[in-house]
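One protein chain is absent from this view; the other protein chains keep their places.
Per-chain numbering from 1; labels A, B, C, D, E, F and G assigned in written order.
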Amino acid sequence: MAKVLIGIIMGSDSDLPVMKDSAKILEEFGIAHEVKVLSAHRAPELVAEYAKNARDNGLKVIIAAAGGAAHLAGVTAAQTTLPVIGVPINASIDGLDALLATVQMPPGIPVATVAVNGAKNAGLLALEILGVEDNEIAQKLLDYKKLLKTQVEEKNKKLEELGVEKYLAQKK
Amino acid sequence: MAKVLIGIIMGSDSDLPVMKDSAKILEEFGIAHEVKVLSAHRAPELVAEYAKNARDNGLKVIIAAAGGAAHLAGVTAAQTTLPVIGVPINASIDGLDALLATVQMPPGIPVATVAVNGAKNAGLLALEILGVEDNEIAQKLLDYKKLLKTQVEEKNKKLEELGVEKYLAQKK
Amino acid sequence: MAKVLIGIIMGSDSDLPVMKDSAKILEEFGIAHEVKVLSAHRAPELVAEYAKNARDNGLKVIIAAAGGAAHLAGVTAAQTTLPVIGVPINASIDGLDALLATVQMPPGIPVATVAVNGAKNAGLLALEILGVEDNEIAQKLLDYKKLLKTQVEEKNKKLEELGVEKYLAQKK
Amino acid sequence: MAKVLIGIIMGSDSDLPVMKDSAKILEEFGIAHEVKVLSAHRAPELVAEYAKNARDNGLKVIIAAAGGAAHLAGVTAAQTTLPVIGVPINASIDGLDALLATVQMPPGIPVATVAVNGAKNAGLLALEILGVEDNEIAQKLLDYKKLLKTQVEEKNKKLEELGVEKYLAQKK
Amino acid sequence: MAKVLIGIIMGSDSDLPVMKDSAKILEEFGIAHEVKVLSAHRAPELVAEYAKNARDNGLKVIIAAAGGAAHLAGVTAAQTTLPVIGVPINASIDGLDALLATVQMPPGIPVATVAVNGAKNAGLLALEILGVEDNEIAQKLLDYKKLLKTQVEEKNKKLEELGVEKYLAQKK
Amino acid sequence: MAKVLIGIIMGSDSDLPVMKDSAKILEEFGIAHEVKVLSAHRAPELVAEYAKNARDNGLKVIIAAAGGAAHLAGVTAAQTTLPVIGVPINASIDGLDALLATVQMPPGIPVATVAVNGAKNAGLLALEILGVEDNEIAQKLLDYKKLLKTQVEEKNKKLEELGVEKYLAQKK
Amino acid sequence: MAKVLIGIIMGSDSDLPVMKDSAKILEEFGIAHEVKVLSAHRAPELVAEYAKNARDNGLKVIIAAAGGAAHLAGVTAAQTTLPVIGVPINASIDGLDALLATVQMPPGIPVATVAVNGAKNAGLLALEILGVEDNEIAQKLLDYKKLLKTQVEEKNKKLEELGVEKYLAQKK
Partner (left out) sequence: MAKVLIGIIMGSDSDLPVMKDSAKILEEFGIAHEVKVLSAHRAPELVAEYAKNARDNGLKVIIAAAGGAAHLAGVTAAQTTLPVIGVPINASIDGLDALLATVQMPPGIPVATVAVNGAKNAGLLALEILGVEDNEIAQKLLDYKKLLKTQVEEKNKKLEELGVEKYLAQKK
């Protein structure tokens, strides 16, 4: 069994329908990961323990998601030297509260914040971080970027062939 | 020496010029308190220790102030059953980031949030909490409310006598 | 019959589906309370009367909820020395109007504001205030905090056993 | 001495440097008015008394200004059937808190809100209300509108003569 | 047939489901009014003509509603000396765009702005303006205020009798 | 004397220090233009006249700037078929009110909105519109783009030579 | 077959249901156009190529739509001297992120921004730009403006005949 490299933690299991996209992209790249519910407010000691032991447990990146007064990413970042990726969850006020509570960290303790509900990009950012030293992952990321471009080209081809109305009709 | 009843903690000593107003109103009411710099991000263990021992150390209310992705009040509230009063500090974005990061707590862990930079009201709220059971403080709060009303009446009297222009000239 | 200790008031009975969560948590803790519709705009004299007599009537904390230009908590706080907990109700603009109208009180008159629609936390904050002097309530709050932690641990155990997909399928 | 027709009230004498512009425009139109500091939070009974007696005292319109969780206009409107004009004062968050706390009134109790710090327009709106039945005021308002147009024409004439650079130099 | 005293104009007939509440409250008070679709952008000349002739046509107050970059109230106010009440319609961005575009008028041209979608209050404000000189309307407004209070009292009575759960069940 | 092709209008002469940058870039490109103060609120008839006659007067593009409840660009666009460029002026709330009041136009009446205080870009956009058919202007715009790139290259060269500290010292 | 004059590009085919309204109004005016999916993030080289060749390919205006951190319009504008019209798509936060990311361009590179989801107006703005030199299009735009006015007049006639309730009933 592959060693777990990425920890995906979230403040509540209500975040799971969004955050499963972080796990999914890691799976597609074949990177072992773990998924945990770890509230900074309801279980602060578990978070502290998890963050402090993360590096020794072999983790390389932690993805932390929370909504509202989102503290999980910041609290985790305070207790590890691993990069912590923050995913603001849209639980209220269009996710603006979670975004500000995640990104506006004070000097000394960064959180690498992605878009509101940006679970997929959190996974990709973790892969980019692994890819800094791992050429195989770096190559896969390059292939992924090419795929994105190819998809755009294919959509355009189809759009040109079908025209707007038929294209939209087919999408439904 | 009186027993310390109120702890005033803040994320940075740059919050002190604002937060000294919490201390000042407590002094005016003769309530012993302590003031500490305790960052949830730079010193998470000190915060955890402080919060967990607060009740045993005789504290009755904790006032916690922070700016930006303000986590201090929430992290403290997560580790004590004492009421925690949060003061969002205006360090960026007119303090809206600190306000949302302080007030939008998840079910289970309340923070009693006051206005942006509302240090004086944080002290008064702590006094009201003490005053629930302490009749002497309750009476002083009543006197304080009467004083506020008297000040309004005096200002109106002066305004009536002087008129707007002279009143403004005297204020300078 | 137990003496009513907590008053839960709200600007409109349309707030009741949210605010019943304040009552529910108080019931779980066995604390007698009363629930009233008391608009600062449609019935200002009733609010004034309620606030002024609250302490004499044996109340210890008032929870006041309102949406839009939420004035109820502030108007109540202006006329009592009891702690007033404000619950901004999301009736418009994601509740941002109610949040700002509740929390941005001027020096002299604090409102202990909780999250938008944070009715449960309003109840818990009232319990924490009672728990400052009441050891039994303080102990129950500690048990409640342990329960929150246990629930997190149980969710993690289940998540580990089932994996993300099955966990989500079971939740539906 | 002319009968006072317009009451200008404000939450704090720190609002006076803005609100004197309401008084000034009323003076220019020769309408008697009174200026008072009347906080909804620090002196709620004075506000209630003022609002309830306003019509009997001969007032026709009340202008109420406040910053932050601005309650003064709403609380006044709750206790009179006279039109109440609300002026949100910029005391924090660019005045957005005061704007929302003034304008987002619930059905039943309107406040006629003008711009943030819009003291002059509050005075003009009061004049327009008087002008509904008073032809002399209506005529003066028409003259005022013509004056505004004339000023625009004069500025354009000067701008055409001087060009942009010289025009700006002269303004300094 | 009664003389039309109040004009209710709106930028689009999509505003009508909201704005019919202005008409409804005027009907309840027995005040003749007219309802028109008059876009500042699609029919500027009609708006100009309407505004300029309003006073001569016997109107006493104009209620103007619009969403988005809401210009209708401001453009109308620019061309009449009658009081213009602005209703920001929630067509986008929670109505914040319409609110700011309606309320933030420059010195010289006030718009009496009510809450987002505040059609009923626009009608009531128009009635208050008429009631400045019309004692019959003033008396009806006083009765209306009493009715609001009575409704609050009745709801409380019912809430006391039924308790929260049954009250909510009955409301459905 | 060259025929005036671009009209630059603004709601107030207080906008002139910002808007002179529109004039300046047009001068640099040698395009004749006129600058006028034309308030949609204080001089609506002048605006209507200006907009309606603009095409016949030889204008090709109108640049309209206003702050607050910025109506000038929208009102102008309503009365001409020429492209109207809107410049939101930062007069309050960081210019967000002017931005929304300028850009959120209803279907049928577009305003080409640039950044808050974006006077220079308004001028450049007008030039791009002229450049659609005028090859000389198009060529000058291409040269301008090259110049921007050259300036970036030169700054980098200097930055490489001097290092950060000396570069910053020289800038002062 | 007519020469393509307007390019409509968008960041994702999920923007197509909104953006088809740009195509539709161009069709109504008989102006040849092309529709393409061209992400600034997923296919930056395709965007660069498209933008750089646009003028040589005979395009006169580019309409670029994107949501979230909307870069497409800005990136396109950076690489062409044609006017670029930006359409912020509401994909998150009520479209405020896309609006700011589209409109707040730095000096040197303007984007002509229309309302959030303002696809129809983007088409009309493109037509106005063509109409600067093309009298036939200018005349059609004038007819279109008259049609808008006529529609307003017809709605008013119908509203007058039917009254509010019947008018609303017929609309359903």
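Just so it is clear, contacts are C-beta pairs under 8 Å (C-beta built on N, C-alpha and C of every residue); 3 or more make two chains touch, one makes a residue touch a chain.
Only a predicted model underlies this, so the values are computations on that prediction, with no experimental measurement involved.
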item	value
Absent-chain contact - pick from B:46, B:142 or B:168	B:46
Full-complex contact with the absent chain, from B:93, B:142 or B:168	B:93
Touching residues (missing chain, whole complex) on chain A	55, 60-61, 81-83, 85, 99, 103-116, 118, 120-122, 124-125, 128-133, 138, 141-142, 144-145, 148
Chain F, residues in touch with the chain not shown (by the definition above)	90, 94-96, 115-117, 145, 148-149, 151-153, 155-156, 159, 164-165, 167-168, 171
Interface with the unshown chain - residue positions in chain B	13, 16-17, 20, 23, 35-39, 42-43, 45-46, 68-69, 92-94
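Here is the rule we use: only the chains that are shown with their structure count from here on.
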item	value
From the options E-G, F-G or E-F, the pair that copies A-C, where over half of the contact pairs coincide	E-G
Pair with more cross-chain C-beta pairs in contact, given A-B and E-G	A-B
Separation of chain B from chain D, taking each centre as the mean of its C-alpha atoms, in whole Å	33
Approximate Å spacing (C-alpha centroids) for the pair chain C, chain F	51
For chain B, residues contacting two or more additional chains	96, 103-106, 108-109, 111, 115-116, 145, 148
